[in-house]
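Only one protein chain is missing from this complex, and each of the others stays in its spot.
The chains carry the letters A, B, C, D and E, assigned in the order they are written, with residues numbered from 1 in each.
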Amino acid sequence: MKTILITGAAGWLGGMLRDQLNGWVETLRLSDIGDLGQTRPGEELVPCELGDYDGVMRLVDGVDGIVHLGGQSIEGEFETIVNANLRGCYHIFEAARKHGKPRILFASSNHAIGFHERETRLDGDALHRPDSLYGVSKAFGENLARYYYDKFGVESVSVRIGSCFEKPKDRRMLATWLSPSDFVAMVKAVFEAPRTGATVLYGASANREQWWDNGHAAFLGWKPNDSSEQFRAEVEGATPVPDPEDPAVRYQGGSFAAAGHFEDREPGS
Amino acid sequence: MKTILITGAAGWLGGMLRDQLNGWVETLRLSDIGDLGQTRPGEELVPCELGDYDGVMRLVDGVDGIVHLGGQSIEGEFETIVNANLRGCYHIFEAARKHGKPRILFASSNHAIGFHERETRLDGDALHRPDSLYGVSKAFGENLARYYYDKFGVESVSVRIGSCFEKPKDRRMLATWLSPSDFVAMVKAVFEAPRTGATVLYGASANREQWWDNGHAAFLGWKPNDSSEQFRAEVEGATPVPDPEDPAVRYQGGSFAAAGHFEDREPGS
Amino acid sequence: MKTILITGAAGWLGGMLRDQLNGWVETLRLSDIGDLGQTRPGEELVPCELGDYDGVMRLVDGVDGIVHLGGQSIEGEFETIVNANLRGCYHIFEAARKHGKPRILFASSNHAIGFHERETRLDGDALHRPDSLYGVSKAFGENLARYYYDKFGVESVSVRIGSCFEKPKDRRMLATWLSPSDFVAMVKAVFEAPRTGATVLYGASANREQWWDNGHAAFLGWKPNDSSEQFRAEVEGATPVPDPEDPAVRYQGGSFAAAGHFEDREPGS
Amino acid sequence: MKTILITGAAGWLGGMLRDQLNGWVETLRLSDIGDLGQTRPGEELVPCELGDYDGVMRLVDGVDGIVHLGGQSIEGEFETIVNANLRGCYHIFEAARKHGKPRILFASSNHAIGFHERETRLDGDALHRPDSLYGVSKAFGENLARYYYDKFGVESVSVRIGSCFEKPKDRRMLATWLSPSDFVAMVKAVFEAPRTGATVLYGASANREQWWDNGHAAFLGWKPNDSSEQFRAEVEGATPVPDPEDPAVRYQGGSFAAAGHFEDREPGS
Amino acid sequence: MKTILITGAAGWLGGMLRDQLNGWVETLRLSDIGDLGQTRPGEELVPCELGDYDGVMRLVDGVDGIVHLGGQSIEGEFETIVNANLRGCYHIFEAARKHGKPRILFASSNHAIGFHERETRLDGDALHRPDSLYGVSKAFGENLARYYYDKFGVESVSVRIGSCFEKPKDRRMLATWLSPSDFVAMVKAVFEAPRTGATVLYGASANREQWWDNGHAAFLGWKPNDSSEQFRAEVEGATPVPDPEDPAVRYQGGSFAAAGHFEDREPGS
Partner (left out) sequence: MKTILITGAAGWLGGMLRDQLNGWVETLRLSDIGDLGQTRPGEELVPCELGDYDGVMRLVDGVDGIVHLGGQSIEGEFETIVNANLRGCYHIFEAARKHGKPRILFASSNHAIGFHERETRLDGDALHRPDSLYGVSKAFGENLARYYYDKFGVESVSVRIGSCFEKPKDRRMLATWLSPSDFVAMVKAVFEAPRTGATVLYGASANREQWWDNGHAAFLGWKPNDSSEQFRAEVEGATPVPDPEDPAVRYQGGSFAAAGHFEDREPGS
């Protein structure tokens, strides 16, 4: 592995990986539409808009692996999602097909399956039940990944990320938290595995509360080491006791599943 | 049921339903970007491009049910599919949400699951394995359908249509054929059922060869009556013996699964 | 088979079987707390209250098979159900254990699984989800049946009867209707089968709408022949179009699932 | 959580919880028909017979959670079980419905599934296979729990307790042992979880031999920490090598599954 | 299809196929160690011992399909089974690999799964549970079939034949009977199907009692048309009422499952 491309590298997740993966491969090729700051040793900065077909083709040319974080990461207007997530994702997979078939880690989301109830244990056979247009777009990306593997042999791991932050911000994240350190280990495992096929992987740390079963993907060799438990007292002290019948508690997607339609929301919500 | 909207009404399937459903409801509202011909009694003609948000809102206003056939029905360039199938499908579901939540029969396709092998019996829990960008777009529509039901209560049946023609055209269609008469009965059943939730239904007649199990949807009360068997001799006489290892035989999507990427194909293929 | 006992023989179902099974075995032993009328040839009338341990022991002594219809057949006060359905059912199985282990057809009910949704296809592995105290009592009877087979070898078939009437009375019964003729054939099949173990069987005719899959019990050799379809026009003409979101439509138990607690109901409801 | 009710508080399990949970909530309301001794700080003693409807209504009024241990905990005559376990359990759930729907931890038992074989791994989808009338009554309680949640929203966790004692007493308990400390942690987890729905949970420590899979309930956040392994040498030294074909070894319910009918047993067995 | 080889052609099944398939293909190549009688038009007689490697190679050379009926068809001494069924089956598959990979219909047997209980519905995922050394040898043949497809692309259908006779001979065969006519249709379907992969198929007619589910193989296009029901009265009149606890009734393999070890049996049993 000489060169890994990270899209969405100006975001929080991307910046974290930029720091943590430096030195793991020869070159990190970093891309975003936002400001990527200064080039550091071992980096290539390649600004690119994911909706730009030709730009993405050039972006992917010459890389050995792709961490595709770029796109819209919350609910948004349909046309925003079309461009950033549907078109963007297609361009990435299509570029991979044309440029040596580098393996792809696709940052999918729990919101692709967010309308399953909390009491439902999900594994690799769970059907999509998106909780938002954003979630629908992530399911689209997973289906693209499956298609590009079945027809063209482009390998991928679609990670249904729970909540990857420095620490859990609310009670739901006590279950869904993916520690930055566990995510870094996952990225390495995905690219070091002898083979991935087109696999779906849930992205949560070894928290006390567990919703997802990664048994089907144990062949990848990734296991989380961290737990949200150290933050429990702090989080529970700062947040009210939840109502079990609240849709944000009932459904795995949390507030995404509970929210009304995008256009009916209050500004800022 | 007073008014049913049929999108894609200028196509073969749409025209067939236009003929067969006349009189079943008070009014058939027919829409397409192609020529719909003359208005007949019991019809309303409303030309509309599915990518036109406002147009689709007006189109859906006042209907009691929707048969959504419109869009691109074969493999095509990604941007064609974005407009016709992704955007168009979103507009239809969004319009339904805003206009009284008429139930929707969404014409999905076997190509949403076309990379499953012929030996794999599929039922309502089958994962998407699209065989084309077209198939990816149909899976997208099914996921939208699930989302609009889970969050907004818009009921639907997503029909993974096999091959709906006057008669089967090749050996594969001996298994996948859906007779026009069975499809008409299905449309009626979908709109007459007390409840559909968001259900996936396979669309094949009672052919001798069966790939799909509709047991999960037996509550809808639709059962096919026709069989392709009457056409077997004719079809087998006109086509060569298939090679079991040909991807077009191995995978359920047939030639869609076997074909290379759209842009690499011969013109006209 | 010389003697078959029918409990609850003064009820509608019991009376129907009394007529139809006469002559099939040498003697029908008929029991109820209600008026059984006059003894006819081939009959023994043995009035018995199911809560009476000694009475039930005598009732069962000497029979070769039992059709256990007796008990409370609708929702009721808990103590009524305790006596008629819990204690009564226990007495029947216990009497069978002590008196030669005649095979038992236990009239269970769809209300033992009535909180499954209509879109959920149920088979022999479906978990109990009772929709009423009555349904809880039927699940109790099924568990007793399993226990008496596992420990004592008392064979049984627990029939989750849909709606056994002359004809369907409402739209839900178009799916759940069990024709009297199909029920009679089922009774014969249960007692003629070489072996039943402790099997759960769904009791519905070959209606167009199907909720239940009896594949696991196909070894019994019972298949329904009738269909509610002949009554569809009449039933739909006499009843309003259902609301898909009505709990009585959403859940398989129908009005049982939709009803509030027994003690909160209007008299007569 | 201000007040938790513990029924059966004079028993061994109840007394253990009484000691261990003191201080965890403001008030432990303790109830039994046996002698509860003296009131200690943080306690309310409310003697109550579970067959007494009015008494149980008063008992439950004002509590925030219920640990329902009360009732018959071994095989017994049917009428004893009717009163203590069927009627008693109904009164508890009915009282919860009427008094603010406090969450319930229901002490079910492995004897509700005791006729499954040792080689059968059970999870949340396991069917009831009771090994005794006692086991039938526990299955009844679980079904009540499901019903009260489905219809009235009363949340619960039904714990199929293995063997909760200070230490395992025989070889079977090396597999089924639930340490007191793990049980205390479970009680806390059940009442601290954001949501439980109506969940079945197996109650065994992290023993070397495992029969049950709690994956479906991992969302609750309970994991056992203890193991019976420290007692293995002692237990194996004190007990003979088991016969694999002994029903008490073959079936998960152990001696309950192997025992004959209650009325045929030796006194004291 | 020009030439089909039938091994075991001197047996009852083989003779029946010899009659019925004459004219369906150009040439039937018939083989056995027993007397094959006179050559008829459209036939080639090639006597061959299945344990003879070179002989089998010659036997298979030039055929387009194989119906492998040859071998020991009842329980026997291990060494008899080694030669006729293990070695013989290996020779057939190995010869197919070397000679153009003709598709193979392998006559497996219900005795490969005969220790499943009658109440267990089996499908394509059923594990082997042989009821005899004979059954073990049939499972061996099925595993060879799977291996030769997975590694070498030799297609096959392994038919777990129930009881193929002119008519059912006992009560068990009312469930397991495969009519000669249905078997002939199956042979044709297997060789006419566009693709078989390595499929397991149960061989029973459309009898009233059904133990096996061929849904997984519905893609082959074979459905039975006959039923044993016409023979029920005759069979039941001639045979005693079965004991449900008799192992010959309890297990699907019937008397094979009930019988003791071969060497302990009475001569002629």
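Keep this in mind: a residue touches a chain if its C-beta (ideal position, glycine included) is under 8 Å from a C-beta of that chain, and two chains touch if they have at least 3 such contacts.
As the structure is a computational prediction, the values presented were derived from the model and not from experiment.
Considering the complete complex, the chain that is not shown touches A, D, E.
Within the complete assembly, E:136 is the residue of E:33, E:57, E:136 or E:248 that touches the hidden chain. Screening E:58, E:97 or E:223 against the full complex identifies E:97 as the residue touching the chain left out. Across A:15, A:55 or A:197, the single residue that touches the chain missing here is A:197. When the missing chain is restored to the complex, the residue among D:35, D:119 or D:264 that touches it is D:119. Listed for chain D, the residues touching the missing chain in the whole complex are 117-119, 121, 171-172, 175, 208-211, 213, 242, 244-245, 249-250. For chain A, the residues in touch with the chain missing from this view are 153, 155, 193-197, 199, 215-216, 218-221, 223. Hidden from this view is one chain, which touches chain E at 78, 82, 86-87, 90, 94, 97, 115, 125, 127-133, 135-136, 139-140, 143-144, 146-147, 150-152, 257, 261.
Going forward, only the chains that are shown with their structure count from here on.
By the document's definition of touch, common neighbours of chain B and chain C comprise E.
Listed options A-B, C-D or A-D contain a single repeat of the B-C interface, assigned here to A-D, on the basis that more than half of the contact pairs agree by residue number. Chain contacts: chain D has no residue touching two or more partner chains. All chain pairs that touch, listed by label, are A-B, A-D, B-C, B-E, C-D, C-E.
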